[in-house]
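Below is one structure, written out as structure tokens; the observations come after it.
Of the protein chains in this complex, all but one are displayed in their positions.
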């Protein structure tokens, strides 16, 4: 299996060049001012330019490799000069196995063998990250690239937040730079911050008065964005031994503005919202499993494409799918991935509309819908399954009418119509005999 | 029942201190610069600081009480100095019984007795507000606090908009300060204003050219935000004797920019949209009541937790619930609370996408869904109810299979499996005898 050897090539170069070594930039600029004008412009306005960190420093000198897209500038290229940022980044969720799907590309028919380097050290088959993502495995390569890896490359690429050639901290200190990924139905942290008291103060006064994402989650410039978090990324509370010190960490941040007692009461209340919401989710999961155990899901796992990780089994944990599944499981997906997440994240970000209307109310309506679908499925179970699974047999006339509809709207040719019609009529004759 | 006596303590102090009386601030600051730095910083930058309105003026001097959270600074603390704002606020919806749930906390198992003061004058059992909110009564205390009262405290607390220690009008004149509450699926006034012509002009030019929430709803600095409104907060048009003068009031605001004739035509058109939308809602309500009257809701009110205000009855008015209800009622909830509101508020705020796609189109799709569910429920009615309500009896094998599923995935222990299996088989043997 071919692996990306570019780091091995680049690292010695970095060592030779040293932090302020000027490389022969003259060779790149004449062409690249034409070919990638924004990159050159951004670099010329950057701290890298001032510090004489030139193209070669990050990209190396093997132009053929660059053209093949193999000279990727990942976090290890940045680390030697930005060691503290790198180290704290690696301690955070951003730096650990977040790129869920990369490691799974071996299962894809048209994968790029260079992707191996995202989960394996050169020469090793041991995964750097054990995370596998069933949702990623269901995607096309293209959707996986834009829909998954565009954000989940944060593990490997500092440019994911900092942009490719800019170094200005104004951009990465603005929550809009986080919004690129932290938005949408599953984790709308940007939206809920923007319309919270914290965010509204930022809109009016800027970061001095209005706390940003960075103020609370990257205090003192730390890149450990998981600092002070007391639950997994799927919203499962940590055990006390892990949660307690994390809570104290976060309270340290809160107390730079608020009385600690006030902040503790707020966060404890949010914990309660989380626990109450989880009870609702568990009730829904139980309903789905009961239907499964009685063979009433429509379709059952055995009658649909297998789950990429678990095969023909029901999966309701964090690997729950939203495709090739039953209606009730897709309702559970919405409940867990969207509405549970919004309720608890809304609470911890002090946003009443996200906590209640876009969170809790949706969560409870999901439960109503899941119970209703369960009732329908149980009710259908009294109808003989064989009859329900197909169009009723007594519909010869219906078959002929359907055929007539098709030819009339041009979906089949008159010849096909005659052929199919003859087939149906022959069956009738056959039966009569 | 213990009530909050703090106002009685504070008011004489206020009288003594007078608008410019300097209190001994020195006692608070040394500690609070450490403990609540943002509060001190904001106060020091405030008009209160300049006018020598010190900590004691609003918070009193009983530190024990403050620590117990009883020295709440509500609107009556602000009123003596801000009488006009207080008076106009009290005339508006913001000042009248909006905090729907507060008065109902007596029904909650773990309520805080201090909450009584939000609905009762000291020593009186007569409610200040007759509003009771079924949705609030269904909430946990914690969800009620963040999901309901965070916004609905606007009746009692000037800080709800003005923040606790800031006095800068720049903040409260920016629509983002309204967004904290006036957003989301039920009343996204902020979102629809932001992307309207009015809001887009504000984004580019600021409030001089782009009218804000405050421009139209708080003209001349009035705090009567219900000025010029011609419908209830549930979207029911006022009777002509109330609606007509309100319309003329609003036209007075419009005509500070627009020709009155133009504005009148626009608002009259919006009235028509409101009336047409209400017809759709009424059609849906009728369908739900017909199903109810024929005993076809699933579940019927008798078979679910009682409505907090009405018991085991169908409720489709403004106390309609989104939880512990049937699927078709929850569809009606979405229709009334979200889509009807968005259609008419979208029209009055001149936002085509909210009026049509996020309003009218959703409203009409709700009706399609409600009719479809009604058809399903009627169709199921031909299946004997007893059979539909439970898993078909002829499923002994299914029961054994379900049990096997459970042990295989570790949901029950092998011992539990054997015990349950034996029970089922015994029943068979019992039946055979």
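A and B are the chain letters, set down in written order, and residue numbers restart from 1 in every chain.
Simple rule for what comes next: a contact is a pair of C-beta atoms (placed from the backbone, for glycine too) under 8 Å apart; a residue touches a chain by one contact, two chains touch by 3 or more.
Computed from a predicted structure; not experimentally measured.
If you put the hidden chain back, the residue from A:313, A:406 or A:421 that touches it is A:406. Within the whole complex, the absent chain has one touching residue among A:179, A:243, A:267 or A:309, and that is A:179. Which of B:61, B:195 or B:399 touches the hidden chain is settled by the complete complex: it is B:195. Taking the complete complex into account, residues 35-39, 42, 139-140, 142-143, 145-148, 150-151, 163, 170-171, 174, 176-177, 179-181, 183-186, 190, 298, 322-327, 330, 333-334, 376, 380, 383-384, 387-392, 395, 398-399, 401-403, 405-406, 411 of subunit A touch the chain not shown.
Listed for subunit B, the residues touching the missing chain in the whole complex are 194-197, 199-201, 203-205, 209, 255-260, 269-270, 272-273, 276, 289-290, 292-296, 347, 350-358, 360-361, 364-365, 367-369, 371-372, 375-376, 378-379, 381-383.
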